[in-house]
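Removed from the display is one protein chain of the complex; every other protein chain stays in position.
By written order: A and B. Residues from 1 in each chain.
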Amino acid sequence: MTKEHANWSPYDNNGGSCVAIAGANYCVIAADTRMSTGYSILTRDYSKICKLADKAVLASSGFQADVKALQKHLAAKHLIYQHQHNKQMSCPAMAQLLSNTLYYKRFFPYYAFNVLGGLDSEGKGCVFTYDAVGSYERVGYSSQGSGSTLIIPFLDNQLKSPSPLLLPAVDAVTPLSEAEAIDLVKTVFASATERDIYTGDRLEIVVLNADGTRYEYMELRKD
Amino acid sequence: MESNQAKPGLLCNPDASQRTLYPYVTGTSVVALKYKDGILMAADMGGSYGSTLRYKSVERMKPIGKHSLLGASGEISDFQELLRYLDELILYDNMWDDGNSLGPKEVHNYLTRVMYNRRNKFNPLWNSLVLGGVKKGQKYLGMVSMIGVNFEDNHVATGFGNHLARPILRDEWHENLTFEEGVKLLEKCMRVLLYRDRSAVNKLQISKITEEGVTISQPYSLKTFWGFSAFENPTLGAEGSW
Partner (left out) sequence: MFRNQYDTDVTTWSPAGRLFQVEYAMEAVKQGSAAIGLRSKTHVVLACVNKANSELSSHQKKIFKVDDHIGVAIAGLTADGRVLSRYMRSECINYNYTYESPLPVGRLVVQLADKAQVCTQRSWKRPYGVGLLVGGLDESGAHLYYNCPSGNYFEYQAFAIGSRSQAAKTYLERRFENFTNSSREDLIKDALIATRETLQGEKLRSSICTIAVVGVEEPFHILDQDTVQKLIDAFEIVGQDEPSVAEPDVATEPGAAAEEGAGAGAGAGAGAGDGAGQGAVAEPDVAPMDI
């Protein structure tokens, strides 16, 4: 047969954007629910957010099959952790586990772009941001996925967080109140949806605070 | 072909390269939707060898156990091999005879793992699969691709169907479609595909799965009308085209 076929690829990019913002006593994690391939939409209602533990929520975009495998792997690891330690994993522990899991496949990576949001042992909001092979950093806010190039500068401008180069280190958590952070998240997604074809349909927001976990939804442009 | 590339076999064993890098005989779109009492699914019966219509009676929808229905587009041989895996799965499930059984959700997940595992081995099953079913009053409809991408929805379509049928389904689908309305909607989709997808053929089956079980229709064809002026002279009014 002549070569009329494009070479088969084990990867696809199913698009989507994720955002997480840490506050003094809360954390907001959000992602859109559109799943695409190429110029087509596969479904308008696929959640990219996975609650891994009481105080650790993962939002991931990239290749859905890899993301799903990653989520299932982490969920299984967390079950084993609970059996062995009789408690939920903390967000920083989950962050390290996620990094190790990603790096384990360094030479056939999970094509997954993650932000992990949660509360640390003091109840303070924490956000960890990753690349596909596991390098990670704790930050005050972050965005990953197809719309991240539009969202990050917007957040930089609005949150005016202290430079990470400052010595002594200044706390990275944002000064906003929980309600202000949720509003900001809604705004950045509405904006990203205007220009990024892979972001849209619906926004899913998870809010973690001392009271527990709360889910909110907002409709986005569907074109 | 002369080439200065390294010969295969120096670094890797050529015997090991039994992989699907492109399909041979393929089936085109599958379209499925949820309706009031369960799931309806439609697929035509063509099997294409490249652009040759090689087979004309390929059954691309099969019942899986009591609660599930599987439809496939893509490589026919891979689909038939998959059916052998599933037959074994269901057989072992029935052999327990303990009142538990695999429902559509379980089968869909199993398929997802199979497809994803094969892609991890760089040896994919060249299919897009649609899995529908009903168990304990719960309707289920999902899709899996060749590389393991999977999701659930109220209506799904593979291949060209995702481009041509789903916009229609998004317009006209609703939760309480009756069986007749569902069939009519599917036929509308299949007719559009027949007009616009060159590998679609006018011989199709529609299948239904409800709490009562699976029924797959006899093959039949759709009424078509090729006398539209746009079909007779498509370039009319398209200035500057040949």
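To be clear about the criterion, a contact is a pair of C-beta atoms (placed from the backbone, for glycine too) under 8 Å apart; a residue touches a chain by one contact, two chains touch by 3 or more.
In this text, all values refer to a predicted model and were calculated from it rather than measured experimentally.
Q: Which one, B:K105, B:H163 or B:K188, makes contact with the chain that was left out?
A: Touches the omitted chain: B:K105.
Q: Given that one chain is not shown, which residue among A:K72, A:K186 or A:R214 touches it?
A: Per the contact definition at the top, the residue touching the missing chain is A:K72.
Q: Which residue numbers on subunit B touch the omitted chain?
A: Residues 96, 98-103, 105-106, 109-110, 113 of subunit B touch the chain that is not shown.
Q: May I ask you to list the residues on subunit A that touch the chain which is not drawn?
A: Subunit A touches the missing chain through residues 72, 76, 79-80, 83.
Quick note on the criterion: only the chains that are shown with their structure count from here on.
Q: Roughly how far is subunit A from subunit B, centre to centre by C-alpha average, rounded to an integer in Å?
A: Result: the chain centres lie 32 Å from each other.
Q: Within the complex, which stretch of subunit A touches subunit B?
A: Interface residues on the subunit A side: 1, 5, 7-12, 14, 35, 37, 40, 42-43, 45-46, 63-65, 68-69, 108.
Q: Give every residue of subunit B touching subunit A within the complex, in rising order.
A: 21-22, 50, 112, 116, 119-120, 122, 124, 143, 145, 147-153, 162-163
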